[in-house]
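This structure is in structure tokens; I'll ask about it shortly.
Note that this complex is displayed minus one protein chain, with the remaining chains in position.
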Amino acid sequence: MARKPKNIFVEGAISPEKIATSIQHHSEKTDIGAHSIFLGQVRADEKEGSVVRAIEYTAYEEMALQKAFEIREAVFEKYPLTCMHIYHSLGEVKTGEICLFVFTSSKHRKVAIDACEELVERIKKELPVWGKELLENGETWKVNT
Amino acid sequence: MARKPKNIFVEGAISPEKIATSIQHHSEKTDIGAHSIFLGQVRADEKEGSVVRAIEYTAYEEMALQKAFEIREAVFEKYPLTCMHIYHSLGEVKTGEICLFVFTSSKHRKVAIDACEELVERIKKELPVWGKELLENGETWKVNT
Amino acid sequence: MELFKIKAFGLLAEKLQASEFDFPYHKDTEQLLNALKESHPELQSSKFSLAVDKNLVQQNTGLNGNEEIALLPPFSGG
Partner (left out) sequence: MELFKIKAFGLLAEKLQASEFDFPYHKDTEQLLNALKESHPELQSSKFSLAVDKNLVQQNTGLNGNEEIALLPPFSGG
């Protein structure tokens, strides 16, 4: 079954309702026993004597979607997953809001958990996405650690 | 700050709406950067020539709550978590529905992910909870692997 | 003579056809287990643990008769 690149980008924050809907959709798949979900949330870090109030995300979208597709295929190859979903915000996401949603499902828990963690690491490291931290007073480019 | 045993049991399935509400509640905590969520879902496994249509959960509730409290305290001790939530179903949960919801939040992803995985393992191994698989035709006691 | 109130769960409650039953006092968990298996042969083929006051018994433990005793088949939550 050949898969095609899917859009992973969402304009603005990812709502809890979207997450609930995504979970709900999996109730039809009765061979799933375990879901693992990772959510990235924007922190109100102190920066340059000010505080982060939002992050504005931009991406090299075509490259990011191609890369996300490669990562998807590699992780599906490595782990017997039933489902995998990746969503990343573009544009402004306020502190306390969700900017990344990674969701894996499988028959048994170990596979779902390991695959989700690997996806999060690869997404952070390999996707050409940039966050600009908008401070109460100024702005600064986010650096991933 | 002394914590007290909290109820972890939910009658019947855990709804996606409950999960969304729980996520939503964390938007106030702007020092959180990462959430890790594990969900257990009831599988329609083939058993004894029939198929699982639901699991009926019972527990030694007082002991389970005490044990869950010990696990909570130990995991809070080990990992710098901001939040931790554990919910387990009692009674009947149909195939495709959620029976376990474990939710950890922290500043950075590694802590949330590791703590969530450890909680799931300990919950499965240490909580006095039993699942009876209700088949299309008969019933059988669940065995954890 | 004191009586223990013994709780049984899961498969064991089904086998014993009771989730709680009275049982004569024994002075430690080893003697209690032996007596239970003698009077309830269905326990002999069952894998289970004993909890005393909501703690799993790892080794022979003295009993005064006021403890809450429970028979726990292998856990299968989640």
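Going in written order, the chains are labelled A, B and C, and every chain counts its residues from 1.
As a convention for this text, a contact is a pair of C-beta atoms (placed from the backbone, for glycine too) under 8 Å apart; a residue touches a chain by one contact, two chains touch by 3 or more.
Bear in mind that the values here come from a model prediction, so they are computed numbers and not experimental data.
Peer 1: Since one chain is left out of the picture, which of the remaining chains does it touch in the full complex?
Peer 2: A
Peer 1: Thinking of the whole complex, not just what is shown, which of A:Ala20, A:Ile37, A:Val52 or A:Leu100 touches the missing chain?
Peer 2: Considering all chains, including the one not shown, the answer is A:Leu100.
Peer 1: Hey, which of A:His26, A:His88 or A:Arg109 is the one touching the hidden chain?
Peer 2: A:His88
Peer 1: Can you tell me which of A:Ile71, A:Met84 or A:Ile123 touches the chain that was removed from the display?
Peer 2: Among A:Ile71, A:Met84 or A:Ile123, only A:Ile123 touches the chain that is not shown.
Peer 1: Provide the residue numbers of subunit A that touch the chain removed from this figure.
Peer 2: Touching the missing chain: residues 40, 57-60, 62-63, 66-67, 88, 99-100, 120, 123-132, 141-144.
Convention: only the chains that are shown with their structure count from here on.
Peer 1: Between subunit A and subunit B, what distance separates the C-alpha centroids? Give it in angstrom.
Peer 2: 23
Peer 1: Would you kindly tell me how far, in whole Å, the mean C-alpha position of subunit C lies from that of subunit A?
Peer 2: 49
Peer 1: Once you find the CA centre of subunit B and the CA centre of subunit C, what distance in Å lies between them?
Peer 2: Subunit B and subunit C have C-alpha centres separated by 27 Å.
Peer 1: Where in subunit C do residues touch at least two different other chains?
Peer 2: None at all.
Peer 1: Taking each residue of subunit A in turn, which ones touch at least two of the other chains?
Peer 2: none
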